[in-house]
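The complex appears here minus one protein chain, its other protein chains still in place.
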Amino acid sequence: MTFNIPPPDILLQLSLNGALGGAMYGVAAVGLSLIFGTMRLIFLAQGAMIILAAYFVRALFYGLGIDPFLSLLIIIPVGLVVGWLIYQGLFRKAAAAEDRNISLLIAVGLMFLIQNLMTVVWGGNTAAIVTSYTASGIEILGVRTSFTRSMGFLIALAGTGLVVLFLRKTLVGKAVRAASEDMEAATLMGISPHRVNAIAFAIGIALAGAAGVAVATTFPFNPFAGFIFSLKALVALALGGIGNVAGALAGGILLGLIEAYVQYFISGGWTNAIAYGVFLAVLMFKPEGLFSRPYKKA
Amino acid sequence: MLKQAWNKQAKAGIAIAVVLALALVPLLPGAIDSYAFSFLFFVFIYAIMAQGWNLVAGFGGQISLGNHAFFGLGAYTTAILWSGNYLWGSLYDAYPRIYYFDPVTMVLGGLVAAVAAIIIGLPLLSKLRGDYFALGTLGFGEIVKVMFINGGDFTGGAFGVVAPASTFDTLLPHYLVGLGLMVGTALAIRLLMRSRYGLALIAVRDDEMAASANGIDVLRVKVAAFAGSAFIAGIAGSLYTCYIFHVGPDSVFALDWMLLPLMMTVVGGTGTLLGPILGAFVMYAVFDLARIVVPDYHPVISGLTIILAMLFLPKGLMRSFGGKAA
Amino acid sequence: MLDVNNLEVAYGDVGALWGVSIHVDPGTIVAIVGANGAGKTTLLKTISGLLKPKRGEIFLAGAPLAGKAPEEIAGMGIAHVPEGRGLFRQMTVLENLELGAFQPKVRKRFKQSLEKAYALFPRLKERAGQKAGSLSGGEQQMLAIARATMSDPSLLILDEPSLGLSPIVVQQMFALIGTLHSQGVTILLVEQNIHQALKVADYAFVLKTGELAMQGTGTELLADPEIQKAYMGVLE
Amino acid sequence: MQPDETLLRLEAVQKRFGGLVVLNNIDIAVGANELIGLIGPNGAGKSTLFNLITALYTPTQGRIRFRGRDITGTAPHRICRLGIARTFQLVRTFLTMTAFENIMVGAVYGGGGRVRHATAAAEEALELVGLTAKRDVRTAHMTLSDRRLLEIARAVASSPALLLLDEPMAGLNPTEIQRMVDVIRRVRNERGVSILWVEHKVDAIMKVCSRVIVLDHGEKIADGTPREIVANRKVIEAYLGEPAA
Partner (left out) sequence: GDTEIVIGAPISLTGPLAGDGKEQKWAYEQAVADINKAGGIMVKSAGKKLPVRLVIADDESSEGKVASALENLIKVQKVDALLSTHSGPMNIAGAIVAEKYKKFYMITTAFPFEWQPLKLKYSALFFFHPGPGAEVPFEIWNKLPANEKPKNPALVTEDSPDGKGFGGAFEAAAKKYGYTFAVDDPWAIGATDYSALITKLKAADVDAMLVFGSPADTVTLLRQMKELGFSVPYLHGWKGTWTGEFHEALGPDSDYILTDGFWSASYPYKGAKELGDRYEAEFKKDSVTVGAFYANAQVLAQAIEKAGSTDADALHEAIFNQEFKDTVVGDLKFDQTGFALIPSVATQWWQGKHQLIYPDGNWTYKPAPAWDKR
């Protein structure tokens, strides 16, 4: 194998497309980060939720003729409600228990359930949406790239921005962080811990919905396609720093870049190994993630 | 007090009776050729895996999400030694009968896994705690899998390694070895937990800082538990190879080998000695029954069962019905 | 203000409180004293809803608290500084104080409350941007109390506020309790520092292994020979 | 003091967290069989000092010597085995273990003894703090004062030469304080252990200790007999305040 330095336009092309692709992991990771950050739960079902949303988008498109990007207006509120319900129905009790394995396993059970229900309802075959803009390209910075991926990037950016603002600036957002740290103390402040956990879950699932729109417009999918998103999102999460919501998006983009460079310079067969290797290295040597500033005194 | 003592004795008595009954199963007419026999064999494998996970996570407090990698390492080690052309050529050609459960091969399977656990555990456990360790082990599992896919001829690449199946004639030895390993693992862990090592393990689980301030080498204890868990998983993998004859990255590095034992342990009772075994019996029975009764959508039933078990039996069977755990 | 009638509480099968009744008049300081394990913390946690009683009733200004979640009880005007301080260790001092004023009723007055708190604990102002978990033991206790005052509570519950505080700060803290008292705040105080506690208290209850052993005004109890013997043994 | 009698010696020790200097230029010497009180305002750096000695933190400058040997940077468990045991400001017992098992940890691992030998040491330690009756109680079910005593017993069971106590009396009532004082005295007298003792219950310190060290804002501001300390203006200003009554 030879290591020719490619011309700058190819580098730019690689970087741009890698970043756009990585934003997909980013969206998935932000939702995961929120749930993980508040409930310390590795929500392995996030990928399955994304695919569920994708099927839902498809049903809206072919059933009612609603444009996939327009369907965000439906998917997000529905995601919020579903997230709220999932928390209240499945995780409320487990959140109070000390054993974190329980919520992990509920997430696994939920993943099995959703994947296979989707198989029963929609069959196991690959499904896809074809719109007027499917597979159409646009020019950014003189580089040709995908329209739907660019849209996905915007969705990721907007979603993350909103969540970060919510957590940093609003009192409820702070309450979400507080309750995740010490539930008993939070209740003494008048914070209902279950309400804030439910909020975190609702937002997490709504973000899965947004990711579902991005996925449905870009990829064909099947009921089991989500798991890889969960794994990649976890990698993005660690790169960005656990609990660091904005970092999760950045981590996703970085992961996309790594994959693109490895695919181009080494071989596609090694993208996963190298991505996971970077993941381990970051966990070990910079567990707070790559994008968190070291703590400074006021 | 008296009640507690009785409880303990009763538990031990029941356990011995069950083991004896299981050992006698092969004597029943037709048992060896029955489906129940292979069902039990699988239960044994899962129980051993669950026991291994329980050692590091239940007793040690370190949630490992990478035990499937150790299972796979044990399975591959056995398959490569037995059928490949490495080291001293094919074991099977050299000793046509002893490849089944050859103790040297099995222990090697466990050792390879344990050494991998030490190599990865030293950096991981000295740097990572709790959830971060869990994530790290998950990443480790994926890396090992990719490495085996890209391992060329040595690992058989994405296809894997096949051992000669033609000499198989009965499941009886598998059953007996599986049963023996399950009982042996449980006994070994029981001994271990009563030794000074068990004391240290629990101390580290309860409070690392206090443990180190009291003279416990925390890293060593944790790495040892991780390696012990990997050893057990490696042996289970070796046992599986003797049954399946074909190991491939998708089959022996499947996440199921980690998730199911984890779930079985939690359902049975984390940090209890008999919980993992009980959990393996109950959950595997539920899954298998669902597969036979409703083949078209049994995973839905399995998913539901997991959720319901966690919602209504969060402390595990041993603690919910067996009184206070040991 | 607060009425507790015949309260019984147990941890699993193990009883911790048996038929305890106390009464707190508005605007007073009431102390609860007793040996370790007497059930003081248990009593406070039951009042603020963290524990569910087996039997008995609790009323705040005539309203029953039975079956209410802790956050609802907090919303009714009870601020509880728990024994372990219950700080949000990963959040900054300022954010902790903001969460002290989480309830909708008091959010508007946040600025004034914050200034008041900083005036009482200037150290916290210096540390405003620091993570609460990195404060010293004493600083953390200050923050916990300051945070509780942020909600402008009608009943302030303090579980061993002097725990781990240096003598000067202990003095300041009792002075603060006096200040809050003079502002009309009703205070329910659990203390090991029995001498100080009885001195500031208008009325006090003595718990002994889960039962009410004695009660009276602070001065009465201070003078009681039983109490002196049991809880204020002079060092030999 | 003769150098060979010095058990522990801190030489110009400094600890910084980021830009914040928590301890600066601290020199402390602890002799054999001494009982030294360590006091100072909240945040003075007392617990941090303990964490440095037991190697939970490493100093940013300076050396720590134990029995003449440089132990800076040694692992915490080795420090314990060398003979330095401690308790924690926020009690840290092993909650799922019984009282006896807790002490066994100290006896087996800290004491480096065989299990049989350790059993005897553990029983003795239990006896020393008067918890024999609670031998088989899980510490999750014990009261704070019992857990404090248990922590001391666990530390003693590792047969230390130096014992670091971080506010063992916080949260105890006078009766229990008296009990604790007795225990501390017994540990020192019967076991010949040197003790460095952080406490805010100043009267107890002054009654029991032969020497008192005062920290303020990370600096050592006084080191002397209790009599000298109570009269020290600096200490009164920084810490003690004017006598309350």
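A, B, C and D label the chains in the order they appear, each numbered from 1.
Following the convention adopted for this analysis, a residue touches a chain if its C-beta (ideal position, glycine included) is under 8 Å from a C-beta of that chain, and two chains touch if they have at least 3 such contacts.
As the structure is a computational prediction, the values presented were derived from the model and not from experiment.
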item	value
Omitted chain - touching chains that are shown	A, B
Touch criterion as defined above, residue of A:S33, A:T145 or A:N244 at the omitted chain	A:T145
Residue in contact with the excluded chain [from B:V104, B:I119, B:A165 or B:A285]	B:A165
Omitted-chain contact residue, chosen from A:P77, A:G161 or A:G268	A:G268
Residue ranges of chain B at the interface with the undisplayed chain	33-35, 37-39, 42, 149, 157-160, 162, 165-166, 168, 243-246, 248, 250-252, 254, 256, 288, 291-292, 295-299
Touching residues (missing chain, whole complex) on chain A	6, 10, 13-14, 17-18, 20-22, 24, 116, 119, 123-128, 130, 134-137, 144-149, 218-225, 228, 232, 256, 259-264, 267-269, 271-272
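We adopt the following convention: only the chains that are shown with their structure count from here on.
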item	value
Centre-of-Cα separation between chain B and chain A, whole angstrom	32
Distance from chain D to chain B - Cα centre to Cα centre, in angstrom	44
Per-residue overlap in chain C, given as positions that touch at least 2 other chains	none
Contacts with 2+ other chains: residues of chain A	295, 297
Touch list for chain A against partner chain B, complex	36, 40, 42, 90, 93-94, 97, 99-106, 108-117, 119-120, 231, 234-235, 237-238, 242, 269-270, 272-273, 276-277, 279-280, 283-285, 287
Residue ranges of chain C in contact with chain D within the complex	14, 35-37, 84, 123, 134-139, 141-142, 160, 163-171, 192, 194, 230-233, 235-236
Residue numbers on chain A that touch chain C, as the complex places them	171, 174-175, 177-178, 181-182, 184-193, 295, 297-298
